[in-house]
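Missing here is one protein chain; the remaining ones are kept as they sit in the complex.
Residue numbering begins at 1 within each chain, and the chains themselves are lettered A, B and C in the order written.
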Amino acid sequence: MAKEAQSVPGFEPKIIAFLCNWCSYGGADLAGVSRLQYPANTRTIRVMCTATISPHHILKAFQKGADGVLVAGCHIGDCHYIKGNYMTIKRVAVLKELLRFTGFQEERLYLDWISSAEGVRFAEVIRNFTQKVKEMGPSHLRTTY
Amino acid sequence: MTNSIAEIENSKCIFIIGSNTSEAHPLIGSRILKAKEKGAKLIVADPRKIQLSFYADIFVRHQLGTDVALINGILNVILKEGWYDRKFVEERTEGFKEFRKVVEKYTPENVEKITGVRAQDIRKIADLYARSKSSSIIYAMGITQHITGVDNVKSLCNLAMLCGQIGRESTGVNPLRGQNNVQGACDMGGLPNVYPGNQPVSDGQMAEKFEKAWGTKLSTKPGMTLTEMLKAAMAGEVKAMFILGENPMVSDVDIQHVEKSLEALDFLVVQDIFMSETARLADVVLPGVSFAEKDGTFTNTERKVKRVRKAIEPIGSSRQDWDIICDLSTRMGYPMRYDDPSKILEEVAQVTPSYGGIYYDRIETEGLHWPCPNRAHPGTPYLHKDRFSRGLGLFHAIEYLPPEELPDKEYPYFLTTGRIYVHYHTGTMTRRSPSLNKEVEEGFAEINPRQAKELGIIQGERIKVFSRRGEIEIKADLSERMERNTIFIPFHFVESAANRLTNPAFDPIAQIPEFKVCAVKIEKVNH
Amino acid sequence: MKAMQARVRKLLEENKIDGFIGLKMEHGHPAPFMFSRENLGEMETLVVGDVRYPLNKALLKVSGQYPDLTFGVMVRGCDERGITELLKWNQLHRDRVIPVGVACSSELAQLCECYKPYPSDWVVGEKTEGIAKSKRLQKIEGMNQKERLSYWLNQFNKCIKCYGCRDVCPMCFCEVCSLEDRNFILTGKLPPENPTFHLSRAVHMVGRCIDCGLCEEACPSNIPVRTLYKKINEIVKEYFDYRTGESSEGKSPLNLLGEVTLELSDVNK
Partner (left out) sequence: MEYKTVLTTCGYCGCGCGLYLEVLDGQLVGAQPCKTDSVSQGGLCIKGWNVHEFVQNSERLTKPLIKKDGQFKEATWDEALDTVASRLKKIKEENGPDRIAFLTSAKCTNEENYLLQKLARAVVGTNNVDHCARL
């Protein structure tokens, strides 16, 4: 059963990052080879396109105790599958509104477009999002049955 | 149930003990939640952290099989604080003195040692239950399936009587019947000691009445219970059995024993809709029909007689069960002929006072609660309004007895069994229902995660569970619902049948086996 | 009632339809039933009242078996929105359905907080004005985040996983249901995973929910799922300017890739 969580000092969040193979994963790769520093709270899941990420995957990540979920794909117009990210933005928009309505802190879900050339920006996105989730404290769902 | 389902909603305090209501009786579980939303206080006592416990004002996990001690503790507080209903006790009951003497020993502190429930929680339960305007007790097999099953029930009756929480709307002692028509099967005389309507076979007058109605000579010697039948079969004292739509091969305690008993019979007839584990052992199998293929009535757990209606024709050459029985009887030289089931219920009404006013035309739109003695009677939603069946309510002085088998060095854990929301009884129906089987396909053993960790067991891994009776292999399911020393296995699954493990120790009066407690050990399976 | 009976009789007698899915009063209860030329004699038992059943769902079952026949069905405002949407999702054929309308009573309209409690055309009832903004939605929107969280956690924890919300839903016609996918939702436990179970279903109501409220009526645990889906409809309107079932134009927003009308700043507010 889920219950309300309390903030924990020295809390290190768990963040699931769904990264599209063609752009954002490339961005992460570039950040890596460029030896850019960013927090290590992120567990990356590489997907072929962010359009393959159903709201179920995001909900499941939260259900299993993720404190934050990042979805990152190609910039609009750059999708390897032309319009995959059109679907992503619609889904995330709906899901965030739904999370807001049900009190599940929609700020824990973040969508961004990061190209494979944007290594610096990738590190920055991770840093900012990690910081934000850290400030929010542990997810309310971080309990088990 | 002494009271009706609808009344639960208006109860001010509901004490749920030994019933995982939301899984085993979901629509009664939802009534309890409705009562809660209307402001009722909820008390849940269960060794497992069941769903309703989330909504409980007080939730206690007493050690398996310590119900009598827990209830005596509650009674003790009520007596000591003077929260009981003096007028009710004086006017409507007897045996109070002896009862009081026994209960006085069960102080909350003593009971805490037996049950593991904190003394302060016992006091709180006593307070909530005794002092509410209308308190209702709801229980199920968690109370009855113990060697002290009858004691457990009597203790609950003591509680209701002491506080005058019976004989009024939204109060009462309410056992939830596990199967759709257990109530009806009992009402119709599906018991060794009584005719329909609880009329004792040993009572000569009753026998005479039925002899007249049925035009034949009847035995006044009470018959055997199922447990006794099986023993007698093993000993060659019962030669033949006729089993209608039951599957003791999975549902009964200690299956190996059942199998040997049934095999020892000279002749076994099973009338069922599927080739159940029991039917496999039969000499003759008669294909009956499901509830969807016949007309009739069921009596639900609140004693309400409701219509069953035929929706489709019998499948294949199967025949309606009532029609098969009539045919068989006729072939045995006693002609039974009824135009349709309504005529059978008319006969029931003639010989069964509690069903005396229940006819099909009266239950067309809405069922009737028995007792309903005549055609003008509106039925009885709650019992014991001005008097108990025996006149005065009798207090029973009951001492706590531990379960027959407790964990020890060799078998260090408690095992308890029960139902899950998807399946029903032995699974002959639910496991053949694609939507239900898909939901839960196999059995599992719920184990506390910390205990599993100590044993090196991970989620979903296959384990072996042993008891002194047998062993099964089953999937481990780590769950905070369980306490460290206890595991839970649902009994629906024949291939990992919990009843290979359970203890064939019986309540001396009701002959109910102690399904809810036995000792087991657990091992990892090394493939 | 008489008007409905007469209309249905006429449609059947003139061979405009082969069957009519409506409600029949039997054993003192209104029940779903198909009136046909074979049982015209039972037309007097056809009833209209505030008790509602998923007649469109029955229609899908019957028309699935008899795709070449034409069926009439009793519709309210919500059911008509349902038919509009079912046509878009290719679950029904336009020429094979003839709706016969009922305008809802003002009590029912109030209870449902329905924005259009009448179909385009009706033979029973009188038009009552719709309710523009749902009060129950406003109540929850008025709570702070913590209150909303505890409210919904508490509600979802009551779930006994009967799947009644889905099984009764006239818009749930998928052959495979994500709610039964073990990768997403564990089985065998009550309550089901909270909030994944209920939010998953809510997500699937995007462009589907016609706000009939049968889900909430079917919920044995009184979970206010209708309010949840009302919110979904509001989101859909706000983000995609789409009102589910209102018009036969346009496609459900998550049913096609289309053009992108949102920007990141709309999403990461």
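In this text, a residue touches a chain if its C-beta (ideal position, glycine included) is under 8 Å from a C-beta of that chain, and two chains touch if they have at least 3 such contacts.
None of these values were measured; they are calculated from a predicted model.
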Problem set entry | Shown chains that the omitted chain touches within the full complex | B, C
For this session: May I ask which residue of B:234, B:429, B:455 or B:505 touches the chain that does not appear here?
Result: B:429
Exercise. Which positions on chain C touch the chain that was left off?
Worked result: 18-19, 21, 26-27, 29-34, 36, 38, 51-54, 58, 61-62, 65-66, 69, 160-164, 167-168, 217-221
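Keep in mind that, in the parts below, only the chains that are shown with their structure count from here on.
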For this session: For the pairs A-C and B-C, output the one whose chains share more C-beta pairs in contact.
Result: A-C
Exercise. Measuring centre to centre with C-alpha atoms, which chain is farthest from chain C?
Worked result: B
Exercise. Approximately how many whole Å separate the CA-defined centres of chain A and chain C?
Worked result: 34
Problem set entry | Mean-CA-position distance for chain C and chain B (Å) | 39
Seminar exercise, completed: Going by residue number, chain A touches two or more other chains at 1, 145
Seminar exercise, completed: Residues in chain C with touches to at least two other chains are numbered 157, 189, 191
Seminar exercise, completed: Given the complex, residues on chain A that touch chain C span 1-4, 54-57, 59-60, 62-63, 76, 83-87, 89-99, 101-105, 110-113, 140-141, 145
Seminar exercise, completed: The chain B residues in contact with chain C across the complex are 22-23, 26-27, 29-30, 33-34, 37, 51, 54-55, 307, 364-366, 420-422, 438-440, 444, 477, 479
Problem set entry | For the chain C and chain A complex, residues of the former touching the latter | 140-141, 143, 145-153, 157, 178, 181, 183-184, 189, 191, 193-196, 199-200, 202-203, 206, 228, 231-232, 235-236, 238-240, 253-254, 257-260, 262, 264, 266-269
